[in-house]
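Presented below is the structure to which this report refers.
Removed: one protein chain of the complex. Kept in place: all other protein chains.
Our next item is subunit A:
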Amino acid sequence: MYGFEAMTFNIHGGYLEAIVRGHRAGLLTAADYNNLCQCETLDDIKMHLSATEYGPYLQNEPSPLHTTTIVEKCTLKLVDEYKHMLCQATEPLSTFLEYITYGHMIDNVVLIVTGTLHERDVQELLEKCHPLGMFDSIATLAVAQNMRELYRLVLVDTPLAPYFSECITSEDLDDMNIEIMRNTLYKAYLEDFYKFCQKLGGATAEIMSDLLSFEADRRAVNITINSIGTELTRDDRRKLYSNFGLLYPYGHEELAVCEDIDQVRSAMEKYPPYQSIFSKLSYGESQMLDKAFYEEEVKRLCLAFEQQFHYGVFFAYMRLREQEIRNLMWISECVAQNQKSRVHDSVVFIF
């Protein structure tokens, strides 16, 4: 379909693209956020949300609400929409949609394994898992003692299996190992997804390569910052970076040797798109970095909707909705804990 998407795209993808654009139009607006930020109680939030697309999902909740209920119901809406789209999708869109959930799958695996390591109740852990990243035998993860078992028992049946080839060791699981496993998996996943999108070609490849590169670069920066002061060696650190993106390969060389946040900053400032992100932060500060990255991501995701006849809109929509749910969670938390002055700290507006 290279270069001629416009001619054939609508045969299979037209309906779903219309659906997803309709969903996108249902995202909360600036006015909604303004109203939500003014709320005094969680019930007020519920009342405001009842006028939005979340209404039907929240209307049957009894009055003393909890933040978790709001987030759970909002996520449920996203999951319902996702499932509907997945049911309607044909190849290769269905594979593309499935790729979107692998990230959650990795997070869920890590969550369960870490939880079991700290002897938490499996059922409790399962409730915390993201519903998009669920697979049949996820509860069985608790049985595994080391990565080899993890792979052999459970993950071999999941789509994550190929990503595991790089991190099968017989070492026992500990926090460090799990974190390395998460990042190795993510690296493999992003590279695979990137390759898949390149294979699709056309506008999808163009837009997704931008979005995924940004994701890969963000992960590289986060890995660097989080691994400063740990026993992770430079080579190990570099192995966790994905082999594509704006920073690949020279930026990775520089990031791998960084010893503190200011060095990361000077390495990143050579790249114009990231310079603007870092210029928002004062020196030595890394707290607001997440928010700055999220804001940039949202901007890029919104841009994906400017072009037609590609699959990037599905990815962008899912990400935007997730960001919206994060926003709602933050606002609800602030309201519930009477910290309204901090509402704007972490809310990333989507317009």
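One rule holds in what follows: a contact is a pair of C-beta atoms (placed from the backbone, for glycine too) under 8 Å apart; a residue touches a chain by one contact, two chains touch by 3 or more; residues count from 1.
Just so it is clear, contacts and distances are computed from a predicted model.
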item: Missing subunit (named according to UniProt) among the choices "Sorting nexin-2", "glutathione transferase", "Cap binding protein 80-PB" or "V-type proton ATPase subunit a"; value: "V-type proton ATPase subunit a"
item: Contact residue for the chain not shown (choose from A:Ala6, A:Ala25 or A:Val143); value: A:Val143
item: Residues belonging to subunit A that touch the chain removed from view; value: 31, 34-35, 38, 122, 136-137, 139-143, 152-154
